[in-house]
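This report refers to the structure that appears directly beneath it.
Every protein chain of the complex appears in place save one, which is left out.
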Amino acid sequence: MINKIVDSPGRAVGDIFDGAIVMIGGFGEAGSPIELIHALIDHGARNLTVVSNNTGSGHVGLAALIENRQVSRMICSFPRTTNSKVFPELYKRGEIELELVPQGTLAERIRAGGAGIPAFYTPASVDTPLGEGKESRVFGGRKYVMELAIRADFSLVKCKAADRYGNLVYNKTARNFGPVMCTAADSTIVQAREIVELGGIDPETVVTPGIFVNKVVEVINPADESRLVAENRIYPW
Amino acid sequence: MINKIVDSPGRAVGDIFDGAIVMIGGFGEAGSPIELIHALIDHGARNLTVVSNNTGSGHVGLAALIENRQVSRMICSFPRTTNSKVFPELYKRGEIELELVPQGTLAERIRAGGAGIPAFYTPASVDTPLGEGKESRVFGGRKYVMELAIRADFSLVKCKAADRYGNLVYNKTARNFGPVMCTAADSTIVQAREIVELGGIDPETVVTPGIFVNKVVEVINPADESRLVAENRIYPW
Amino acid sequence: MVGKESKTGWDVVEMAANVAADIHNGAYVNLGIGMPELVAGQVPEGREVIYHTENGLLGMGPPPPEGNGDPELINAGKKCVTAIPGACYFHHADSFTMIRGRHIDICVLGALQVSENGDLANWSTGEPGAIPAVGGAMDLVAGVRTIYVISRHLTKKGEPKIVRNCTFPLTGKQVVDRIYTDMAIIDVKKEGLLVRKLAPGINADYLRQNTGADLIFNFNCGNK
Partner (left out) sequence: MVGKESKTGWDVVEMAANVAADIHNGAYVNLGIGMPELVAGQVPEGREVIYHTENGLLGMGPPPPEGNGDPELINAGKKCVTAIPGACYFHHADSFTMIRGRHIDICVLGALQVSENGDLANWSTGEPGAIPAVGGAMDLVAGVRTIYVISRHLTKKGEPKIVRNCTFPLTGKQVVDRIYTDMAIIDVKKEGLLVRKLAPGINADYLRQNTGADLIFNFNCGNK
């Protein structure tokens, strides 16, 4: 029998090793797999490269992972948001590396990593500082830069519902990077609000087919990260 | 008000011009927009380049379009199937051109066309006759070929349900090339079994967002192409 | 500044209305964070416009009543929004297929600087020590068919934002189609910056004094 369900976030992230590349879903707080991230803080793997659109808010979730000095390098499109304090300070002190990638290029590089496409061309960042040093090429009279796929050792993703095959559906704009990140890691670890029976998700509406998922853990009432940030909560608590 | 609904297949395909590149959805008979194709036969545009996985069956649908000598060039992955007779004969007589593309490369080239990606690299066809003459390049010790995006002037696609914004859902494996073809044409024309009210499709389950669709025509009882082929029907009838 | 001191010029709502007047029925529109967000509220009655937010929603509606927001239904500025009937959700790669693949008709962005040939700088002041953050801006200017900039004509320090050449790092080269400021509406044309309309109380000389690039005035061909 196929059963990708594991019984705790701690067990789900237990294989993450020092130096791993870890993709973390979410756009701001929407879709951020906060219980998996907190389990990764408890777990303690260090020297991680994290691929995520932002760098976390307040002192919980991704920001707490960074604050706990487990992340040596961030690959993201928007490292400073209203409530991000941890990353900016470390970055200013030169204590964390940053690779800044335009958001669409980030999404497409991850998709390419999952789709067996090693590289592609995009018009984004041409003739800008972020296009400097990239190989460029003209197609049809227009200039494009070549971008390389990104793959990860692990992806951490949050979804609405999952089954034991790992089929997933998401909630509203919390979907964001989840589906592409699921495809691009050697091991994809998912927290779901609900685990349903096989067939409980209409096969026409599955967003992430189970083939892209390795482990699923049920987190019925995930923390509302925005509220934790507003309350100035700090993880570990 | 936005209303992409038109009242007949004939009106839907009326803008297709001689020499146009036309993508036609479907994998074998599943998903083939047969009423739109027959309207295109009635319409009469000639010298078309058709992008479709196969070349049609019997003497209806895509095969009938080819038989009516409206297609000068096919871009496809599998031009001969059990019931394909028209294309093979014309091809043997040198009266129709063929660009043969591996199926995954075909899907990805179409997706790239819709996604503003002019070119990408793939391992498919490396060191085979279909990779000959293509630019190749090594990434991470492995050889890949560069493939160019495909775009079309028109895409003809069949779906299960649509709304007036052009949001679409499909039926089972009739989905196949429809979603990528919708993204890659200047004008995407869709036949739907059912047109529903706005909101009649759950926003979490839309497969093709309306932004990729230009015209929708309701065809409540589309012909069963397999049956027409079995009955040896010939279009125009 | 202008509006405040002299009671001339357009206020931000009027600026947003100027942009909204140029958005056609049926347009697919992406609104940048900040001032561009005001545009949605100014679209004339009878026009149906569909808003795209790059974090995965087409058919974005107005903000929900205070306190009724869903933290998993947000816009690119991470603020709670709603979804209209006929909306749909999708993932980031599909979202940027819409952007990069030229499916979005209009994008309205803020600016730090716009050059006379339409170069846009809106993501970084390039100051050492500042943390760079680009988001989707470079994809938007590279992919969306029409780029409108909405911005105060001058910086807070009173310096022109419309310049011969941008000194800040570029978001994209030759990408801006039209600029809506508190003083004027200006088209970026091959022949240069064409003033389409002046705000109340602003004349050509005043506009020239507050602009760091040459301006063309020819209301016969440009104004509507």
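Letters A, B and C mark the chains as written, and numbering starts fresh at 1 in each.
What we mean here is this: a contact is a pair of C-beta atoms (placed from the backbone, for glycine too) under 8 Å apart; a residue touches a chain by one contact, two chains touch by 3 or more.
Just so you know, these numbers come straight off a predicted model, no measurement behind them.
Taking every chain of the complex into account, the absent chain touches A, B. Set against the missing chain, the residues A:I66, A:A115 or A:L130 yield one that touches it, A:A115.
Screening B:E95, B:E135 or B:D224 against the full complex identifies B:D224 as the residue touching the chain left out. Hidden from this view is one chain, which touches chain A at 1-2, 111, 113-117, 163-165, 167, 183-184, 197-199, 201, 203-204, 206, 209-212. One chain of the complex is left out; on chain B, the residues touching it are 27-31, 53, 77-82, 87-88, 91-92, 98, 100-108, 110-111, 122-130, 170-180, 207, 224-226.
To be clear about the criterion, only the chains that are shown with their structure count from here on.
Farthest from chain C in terms of Cα centroid separation is B. Averaged Cα coordinates give chain B a centre that lies 37 Å from the centre of chain C.
For chain C, residues touching at least two other chains, in rising order: 83, 89-90, 93, 96, 99-100, 142-143. Across the assembly, chain A contributes 108, 122-123, 170-172, 207 as residues in contact with two or more other chains.
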